[in-house]
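All protein chains but one are shown in place.
For reference, chains read A and B in written order, and residue numbers begin at 1 within each chain.
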Amino acid sequence: MLKKLLVAGALAAMTLGASPVHAEFPERTVENIFPWSAGTALSVSQVIAKAMGEELGVSVPVISTPGAAGTKAFITAMNRPADGYTIFDGYVAPLVLQPVLGNADWTYKDFKPLHSAVSNAFSIGGRKGETRWTDFEGLMAYGKANPGKLRYSSGSRNNLPHMVIAKVLQSYGVVAQNIPYKTDGDARKDLKAGVLDFSFVNVGAYLQDKEGFEILLVLSELPGAKASYDGAPSITDMNIDLGLSGLAPMGWTWWLVHKDTPDDVADVLRAAMKRAMNRDDVKEQISRVGFVPLDWDHTQYDEIVGPVAGQLGAMSNALAWEEEELKKLR
Amino acid sequence: MLVDSLISGFGLFMTPLALGLTLLGVLFGLLVGALPGLGPLMGIILLLPVAIGLPPVAAMGFLIAIFVGGSCGGSISAILLRIPGTPLAAATLFDGYPMAQKGRASDAIGIAISSSALGGLFGGLVLIFAAPALARVASNFAPPEYTALAITGLIAIAVISDGSLIKGLISGGFGLLLATIGTDEFSTGYRFTFGSHHMLNGFHIVAVVVGLFAISEMAYQCMSGDLLAKPKITVARPGFRSVLTTLRHWKNLLRSSVIGGFFGALPGAGGVISSFTAYAVAKAMAKPEEKYGEGAEGGVVATESSNNATVGGTLVPSLALGIPGDASSAVLIGALLILGYFPGPTLFEQQPEIVGGIFLVYLASNVFLLIAGILATPLFVYVLRVPKVFLIPTVLLLCSIGTYALQASVFDLFVMLGFGLVGILLRAASYPLAPVVIGIILGPLLENNLRRSLLISQDGYWIFLDRPVSALLLGINVLLIAGAIWFAIRQGRKTGDVSEVTGQS
Partner (left out) sequence: MLGKKQVNWLVIVFFAIIIAVVFQQIHTSMTEQGIATGGPYDNAAAYPRAIAILIGLLLMLQAAVSWFREPTTDTDADELTMKQAYRPLALLGIFALYLGLLGVLGYHLTTTPMIIALLLVCGARPSLRIIVTAALIAFTLAYFFEAHLKVVLPGGIYGLNIPW
């Protein structure tokens, strides 16, 4: 009896769930594997996922899978079947930066792109009422005169803001100590409390408390980024050549699927995500958080991500330089 | 100004949608809280996509109510089944479960719900009257202060593991070690991951807690007697009487709510630490005849009022500074941003009606929690009448699905099972389990802030004494340790080896 029932159940389940892989994709919930802990960026991905789900006719929950600078989420998603039911929330850190640093063995070419999602520019900010300097040049002069004395935070160690800030500091010959924090908010809190000298400040954080920060340098050459910080000086104003352009100095994510995902399945997802990203309500909700909705589709993936990978690869020595210099001072 | 914002927010709050969703949120929160595995954070994440399509105050009411209900719901399973539905309720089982064993399950749940609601309301008052001032104090807590505070939290282990201080400390140390597994924030190296990508972020705390408590409890439960028998438990309906019972512990209630509100306002501390601390303090200050650990009402009052006051507390830095007090409020901030409002000082100045509306939905969620929770108590208590033969498989399955849902990971389930075995072993040898949870929660706080302090410091360990608040906290710690040693010696003399039995928790 028991056996019969089991077999019957199994058969029922098979016919329900395992009909030929992509007859009417998607038949069920599609999951987005998100590489960070819960926070603002998760909410942004949820906005896109919700809209995309509406376009697909199924739910798209976003699953937070933090660990090892985002690579845990990537490995987790890679171990899932290539059936289109798993989307990689392809943040630049696990997608490009960690491979560049030698911490992951894939490249951006190992994935099938769906559509670009969002970017998030950042800046170097100090606190209001700082007496030791008035602008970025002043900060650099102070740093040069006091090697190893400045404390800053890029959030985590060896993340994209760290790399870009280290590159800027390297170009000025300034050695400063990065202090890693669990969440960016804690770092900004300590900046305001006078424990840190400067910190990376993204647009969202700036919008929340414009009076609390003195934005010293916007780390992007894009005019839009400068405008988000109410016209604070950017790397173009300072004539700093970081060798970084476009998306390279900022955070962004490009949603992807497993490389072996069938094309027709990927196309369904691409079309849905494109429609979602073109919706005004989605764009508006993303912009409110201080993120920038992106509208490159999958055909532009190589053209946009390729140069980022090249540029980040070329400046990966900035982190090593900072470590070396800090060791010398000890 | 403050009253103004409440009045201006009243219109946004007094809508059927906002009120209805707040009630719905509380009920959903109680459910995800009571289910082992899922907790308030997961509840909020699951329903955020729904919330961002709503008017702002209704949306925040919905999410905050889940936070409030979820912070209380865990106590229900802790009391009835000896399984903390969330880590927040790990300290509630000390006295909640013994109360239920003595036939006072309804009372215990009634007290848990009343304390949660009253503690939550207290947290709300803190939020309304002290948010900017408290936020300023909290924002001056830097890594050295957090390090000192983490040590204070560890001292709580000494108080809650009476009779087996050494065993309690070993369990706590085990928790601290467990917290080091995964990617090190500072060196970015991998510790104890054994080459497995599953381990890159360490063990999920919920998988560990569910394993330690729930799996071991089910193994113990199925050992006892006739599992087919329908338990003959006459369940008295507590009604709103339990509010009065709770109010009789007003000193404890107030003290624990202050502790909860304070820890909530400190970003990164959170409800688990506050409930353990409140319990430890309540126990240390109680008279011996109150018999903490054997079903004292005060124990439930302390933990549940503090962990719900924490919710109000966490909203302080979140709303006043835009700095999330914990992971749940980080998601709340995300939702608020998407809705088009920037938490922070400007929100108070420019959109006081939103701030007022959020205050009101928060207060309302606690009132709804009280009413809905107490009305639903008989429903919860029904669990006790289910024969164990059905209860055990269902609980095991709920633990599995609830834990799996966190990260869609089968590995987490093996972690759960593994810690189930560890839990059985530790319980068999009378090692208290709660310190493991304290260790896991405090571990990152202690290690990371210690290393952060040393990095910030220009002259090594002196940073801890150079900063007045940190020096003060360290001084208090020294006194507490001395007190704990004295307490342990006194306890040891009085009870001798017999107390080993009570170490089982």
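In this section, contacts are C-beta pairs under 8 Å (C-beta built on N, C-alpha and C of every residue); 3 or more make two chains touch, one makes a residue touch a chain.
Since the structure is predicted, the reported quantities are computational estimates derived from the model, not experimental observations.
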Contact with the hidden chain, among B:Leu41, B:Leu93 or B:Leu176, goes to B:Leu176
Given the contact definition stated above, which residue among B:Tyr190, B:Phe263, B:Phe380 or B:Phe419 touches the chain not shown here?
-> B:Tyr190
Could you tell me which of B:Ala58, B:Leu417 or B:Ala484 touches the chain that is not displayed?
-> B:Leu417
Contact footprint on chain A, counting only the chain that is left out | 1-2, 5-6, 9-10, 13-14, 16-18, 21, 27-29, 31, 59, 61, 81, 83, 85, 157, 177, 326, 330
In the full complex, chain B touches the hidden chain through residues 46, 166-167, 169-170, 173-174, 176-177, 180, 184, 186-187, 189-194, 215, 218-220, 222-223, 226-228, 388-390, 392-394, 396-398, 400-401, 404-405, 408, 410, 413-414, 417, 420-422, 424-426, 428-431, 447, 450-452, 454-455, 497
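Just so it is clear, only the chains that are shown with their structure count from here on.
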When centres are defined as mean Cα positions, the distance from chain A to chain B in whole Å is 31
Of chain B, residues touching chain A in the complex | 41, 45-46, 48-49, 52-53, 139-143, 182-183, 185-188, 190, 197-198, 200-202, 267-268, 317, 321-324, 327-328, 330-331, 333-335, 337-340, 342-346, 407-409, 444, 448, 452, 455-456, 458
Chain A - residues contacting chain B, complex = 31, 37-44, 46-47, 49-50, 53, 61-69, 71-72, 75-76, 103, 149, 151, 156-158, 177, 179-183, 185-186, 188-190, 192-193, 195-196, 204-205, 207-212, 285, 288-290
